[in-house]
Structures are given as C-alpha cells and as structure tokens.
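Chains shown are a subset, placed as in the full complex.
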Amino acid sequence: MLNNPLDFEKPIAELDDLIDEFKLASREPEMRADAELKGIDIELQIAELETKREALMTQIFANLTPWNEVQMARHKDRPYTLDYIRTIFKDFMELHGDRTNADDPAIVGGFAKFQGESVVVLGHQKARDLKERQLRNFGSARPSGFRKALRLMKLAEKFSRPLIIFVDTPAAEANLMAEEEGISSTIAICLREMSVLRTPIIVVIIGEGGSGGALGIAVGDTILMLEHAVYSVIPPEGCAAILWSDRSRAPEASAALKLTAKHAAEFGLIDEVIGEPLGGAHRDHPLIAESVKSSLSYHLDVLKNLSIQDLVDRRYSKFRNMGRWENTDITTAVVHVSSSD
Amino acid sequence: MARGGWFRKQSRNGAAEATVPDGLWSKCPRCGVISFARDVERNLNVCPKCEYHHLITVEQRLTLTVDENSFVEMDAGITSLNPLAFPDYDDKLNSDRAKTGRKEAIVTGRAKIDGQTLLIGIAEFGFRAGSMGGAVGEKIVRLLELAEQENLPVILFTASGGARMQEGLLSLMQMAKTSAALARLDQARIPYIVVITHPTTGGVYASYAALGDVIIAEPGATVGLAGRRVGNQDMGAKLPEDFQTTEFQYRCGMVDQIVHRRDVRGTLGKLLMFLTEARTYVK
C-alpha cells in the first residue's frame, strides 16, 4: 500500500483497500461466517479483484503521460539516494563538509563498499517527513553541496576509487545566499572538473534530473536512468510560465520538453534505461535496488576494463558529441544528429 | 518636438530592449532620460546620463573591440535544428535568422587586438535571447578546440538567457560540452578570458561564463543563475538593490574587474599581453 498515491494511482489504491478488506475478512471467523451466509466466496472475490488490479496496473502504467512521469519521478514513496546506498552498498562511511563554510545536507556522500570493492558514492538527498525535507532543502543543493561533492570526487580520483553518483533534485538552490556564494560558478567548476576526473564515474538518475542542479554532479562515463525518472533543462512549471505565463500548463510543457527516460535514450544522452517494477520503483524498493545494483555492476566492469586515459578521452567525446545542429555552409554542409545514436 | 521611435517594445523577460532606436530620440530603460539617439551611439551606446550599457550588436561589439578588418568569421553556417519538434521553435528560429542576419546566437572567429591574434566569440542576444542550444555549444567547442590546436588565447563575450529550453535536455548538455572543452584548454594552459555583458544568466553563467581565467564585466549587467524574479519567489527575503548584477557578483568575488565599455578593449589588450607573453624563465 502506498502512503502518498498520485491521482492516477488512486483507482489502484482503492482496489488495494478492497482486497485488504476481503483478506481481513478471510482471517476473521465471524466475518467469514457472515460472508458464507450471504453466499459470498471471499477467495474468489480476492482472485477476481487481483486480476482486475493487474489489468488496471498494466493499463495505467502503459499509458503514462510525460506529466505522469514527472509525478512518478517526484513520488514521495520513491526510493531516495540513501535508500539505495543502504541497500546496494555496505559499510557506508559518510563524509561531511566542503572545507569552506558548511556541510550541505542536500548532498550526501562518502566511502562505501560495492560488491566488495571500495568506491565513493554520493548523491542528492530528498526526504519524506517535512522536517527532514526542509533540512535537506528538498534536494536542492547549495554551493556548499557542490563543493562537498567535488571534494569527494577529488578524493575518489586521488585514491582511484570508482565514483557512483545518484541524481535526484528539482534544481540547484538559487536564493540570495546561493548567489552570494557563487552557485553558478560552483556548478561550472564541477562540470569542468568532472570532465577530466581520472576515475570511472557512473551516474544514475533515480528521480528528478533538475537542470543544472542535476548536471552539476552528472558528468559521467556511463549515465543510467530509471524508467520513471525525468531529466530536463527546466522544470515543466517554469517552462509553462515562460511559454504561456501559466504554471498550471506544466503537463503540456512536460510533453514539449521530452523529459522522459525514453526520450533521453533516444537522443543518445543516456546509456541505459533501468526498468522499474510495474507501477514504479516506489512499489518495490528491494526489487528496484536489485536492478540498479546489477546495472551498476555490469557497467562498472565495462569501465574497469578501460585504461584511465581511454576513459577520460571517451568521456570527453561523449559530451563533446551531444547536441544537434546542422551546417548550412554549402562547402561543409552536414547535419549532426547527435551523440551516440 | 518630435519624439518618434523611443517607445520601445519591452521583451517578456524585461532584459532585452532595442539597442538603437529608429528615430531621433532614445529613452534610457534604466534612468528614463531621453537623449539624442546619435549622442547615445557616439557614447558607445552607453547612456550619457546614468552610464546604462545598452545592448549592442555583434558588429558594434567587433568595431569596439578588435583591430579594424581583422575579424574572420568561422562556422557561420552552423544553425539549430528542432530535435524535439518543439512548438513554434522553427518559426522563432526563422524569424530570428531574418531579424539578425545570423544563423545562431553566437558569432565566432579569428581576430586581432593590438596586433595580437586570438579567437573570439560574441553572443548575439537578438537571436533567441542569446540562449545556448546545440549550435551555440558546437560553435563554442570548435572555437576552443581550435584554440588548443593553434595555441591561441580565447575571449568570449557572453549575453544569454541560459540554455535553450526548446532543445530540452540536448541544450542542458551544452553546459557539460563547453565546460569539458574548457577543461582541456585549462590543462593546455591556454588563456581564456570572459567578458560578461548584459544579461548573462542561467546555464551560460553556470558553465563557460564562470570559467574564465580572468572574468571582466560591463557595469550594471544582469548576472545570476535564476533571475531576480525566481529568487524573490523562493525566498521572501529582502534582496539587495543590486542583486544579480555585475556589481553584486563583483562584491561576491566572481568578477575580476568591472570595466566600462570604453575600456574593455584596452583591458583585453593588456590581459592578452600578460597571458600570452613567452615564458622565458622556465627551464
């Protein structure tokens, strides 16, 4: 059962409630007796409802709109970075502080063991209850968060540890203090330094890939993305505000922005879409963790077979070739239709 | 007294305004003073009253900045596609192509300042508010790669609303693409100077505009990540008068010098001299 069902999940939640009721009834002798008296076959009812539920699930989740995907990516029951760290990794030793003026709880990271190997893991951290959500600034990193992230990346480089990064943020913080501390400059420095970091980097977009706040820690050798995660140059609400001066038209903007995992893969901007359990990662934390783990494991092996120089050269080519454009100059006319496709 | 031509259309984000009025008179968007358009032009398109630096075209910028007839454009044919089939984007591109006579929101090429050869890129704010899509990213990276090959210093004049929304995630990635090329330039120890002009925001400020070895900025320019409006909404806190301007960024340590338009050329000439001089003492 979900704590926070989305609108389009509510029919499923209602069925779930009904099934639960029957299941309860089947365990209570008095209720069972009452049902038999009324000629109701509880087991049959449950079976029928479960069949119906499965059909409903398939129907709903096969037809998610881009806006539904945004909602899924922001789902409050969705696993967050620390959930993955706790399940996929061992011996997590969190490191704190940017060595400049703060420790930003919106980004967590440290050493950990991944399948017996020492790695550095980090990522944006959201939270569920209000107090912790505020503490984590809703996953919006401040300059100190990016500085901490960069510090951990340099540690990973120094000690030749693979870097595994989870991305889940609505955007970078952009308030007065963030501007005063150079949020733009800090992100830019992260982009530059990650592109030449001499250690393998795997990035997993697990929820919201919110523009520069996401990309600031997402320059990797391998970019994985969960099926119902989104990755966008601008929040759909902001896009709608610019296009139509109407934030409520975010669903339309979501469609226009092509911000789903499927699109990111089509554009060649990510390397793999990690499938989620039917109905989304939030319905089966252990299962999605297993999928992420096995994908990480596969890709880490691939990267480990490259020399460091190949790795860094390959990373440069990867990002250097992103983007589409054409050259209308007749002498050199060419259409560049992207990156890795 | 004729007053034709100074009622200018304000663009949606309040940042852009026509730079040179059609008529005889020009009203300053900051101080509101009405001046002879010719006087403003003669003053390098800086308001004679309040020193407001009007937006200028790439041609005007080149005239102010590089040695006469030294500029040779590169990659002028590179232009945007509409990979997302984003509504109205094709029309907007075509209209901006017609309006500016440019294929994209940046002009790049080779030029000289005080006789010193360099590679230069100048944002065309009139083209999609200077925003960075695939074509802008490609043109910048080609410039940077050429700089590395030929060991030439690079100067970028920035003016941009940020990453170009209509190209979605592909445009966001231009931040990583340009920054990666700058990482290589950095490792090759090639000078990279940024001149921030009004306005420089969003993904452009959070990538190549913030990565100069030296960063200078024209006074009064809007410079920040998210734009003043966003900041206001998010915080409710009282913002300083000069929030997200050149002066604010200078105070916060992000800008080396605030340079009046009339001094930009001289400053760049001096910087090039310092940065490109032969390294005589290294054994």
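Brief remarks on what is shown
Letters A and B mark the chains as written, and numbering starts fresh at 1 in each.
Just so it is clear, a residue touches a chain if its C-beta (ideal position, glycine included) is under 8 Å from a C-beta of that chain, and two chains touch if they have at least 3 such contacts.
Note that the coordinates shown come from a computational prediction; the quantities given were computed from them, not determined experimentally.
When all chains in the structure file are tallied, the complex works out to A x2, B x2.
The criterion applied here is as follows: only the chains that are shown with their structure count from here on.
Distance between chain centres (mean CA atoms), chain A to chain B: 34 Å.
Every residue of chain A that touches chain B in the complex is listed here, in rising order: 172, 174-176, 178-185, 187-189, 191-193, 195-196, 211-212, 215-216, 218-219, 231-234, 239, 242-243, 256-259, 263-264, 267, 269, 315-316, 319-320, 322-330, 332-333, 335-338.
Residue ranges on chain B touching chain A, taken from their complex, read 12, 75-81, 83-84, 86-87, 103, 133-135, 137-138, 141, 163-165, 167-177, 179-184, 186-187, 202-203, 205-211, 224-226, 230-231, 234-235, 237, 239-240, 243-244, 248, 252-254.
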